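Worksheet: one structure, shown below.
Selected chains from the complex are presented in situ; the others are not included.
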Amino acid sequence: MAARPAASMDDCPTIAPDLTVRCWFNADRPITLAALRGRVVVLVAFQVLCPLSVALGVPLARRIHEAFEPNDVAVIGLHATFEHHDAVTKTVVEAFIREYRLKFPIAIDAPGEAGPIPLTMERYRMRGTPSLMLIDRYGVIRKHAFGSMDDLRVGAEIGALVGECAAAAAVRNSVA
Amino acid sequence: MAARPAASMDDCPTIAPDLTVRCWFNADRPITLAALRGRVVVLVAFQVLCPLSVALGVPLARRIHEAFEPNDVAVIGLHATFEHHDAVTKTVVEAFIREYRLKFPIAIDAPGEAGPIPLTMERYRMRGTPSLMLIDRYGVIRKHAFGSMDDLRVGAEIGALVGECAAAAAVRNSVA
């Protein structure tokens, strides 16, 4: 687990900010949250040289990707490089993705304008890696977690957000 | 994992049948599903001499009990004794519950009228132990699983059922 210094979630945004990134892997073209509206988005921030990211964050992202229907839940990886900038080149991230056989879209965060914290990480006020954000189908951030996470609780929160969609859709259809 | 012979879920019931049991632990008085209407019920069937029940089923029940609000989710254990009837006395089950420090209500299933399969297990057409049933707040069985289970998926299904309640309640309130 890698914590950035002095990060606070006090002014954590409600509406999920755009993803501003250097490049994408496992994606034909850049992915925008706007294009994912209507689906639950699971955004997992990690770093390849962060032990807890590798041991817990990335495997959790993979399990979520395998457990849910892609029409309901989109998993997005974000390599939020805020440490070891010299070491972790694009080539390293690409090799990591291939070796770990990750199939979901993954972006490398764009460099920060001042200091080591990259752009999207800063906008989301992430406290470090691994971080997990759940974004509902309207683009609202509903969960913002840092560090180790519990499958049962994360599953329940995703399931509830997926269910919201269904419930809301059912109501909409029944009153139309 | 202990499988009963020749069980089939073909005619698995939709409305959760009543629990007919010998006795209760961790409960002031007998628990009825009717009294739990309005909450999601997680019914976990196990046997103390079934290795997969002890290694997976009981710990999962405990984690669910700890993860969810009791007002939303009621966890019920059912000792479905269909093997080793001579060995597994009420004293054994009681000692097991104390040693494993289980805090949720647990019943011992009532003996079957013909053969080794106990009454509630038969009614639910359970295939063996461990089994997990999810019952929604209207008393409808929504999931019926046997054997090893995945925290993420089970969490998602419970979360969706809990969310249904909230969604339905919100609609009810908004139209009242």
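Each chain gets a letter, A and B, in the order it is written, and its residues are counted from 1.
Quick note on the criterion: a residue touches a chain if its C-beta (ideal position, glycine included) is under 8 Å from a C-beta of that chain, and two chains touch if they have at least 3 such contacts.
On a predicted model such as this, the values are computed, not experimentally measured, just so you know.
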Whole complex: how many copies, 2 being shown?
-> 4
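In the analysis below, only the chains that are shown with their structure count from here on.
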What's the rotation, in steps of 5°, that superposes chain A's Cα atoms on chain B?
-> 180
Let me have the rounded angstrom distance from the C-alpha centre of chain A over to the C-alpha centre of chain B, please.
-> 34
Complex interface listing, chain B residues touching chain A | 63-64, 67-68, 150-164, 166-168, 171
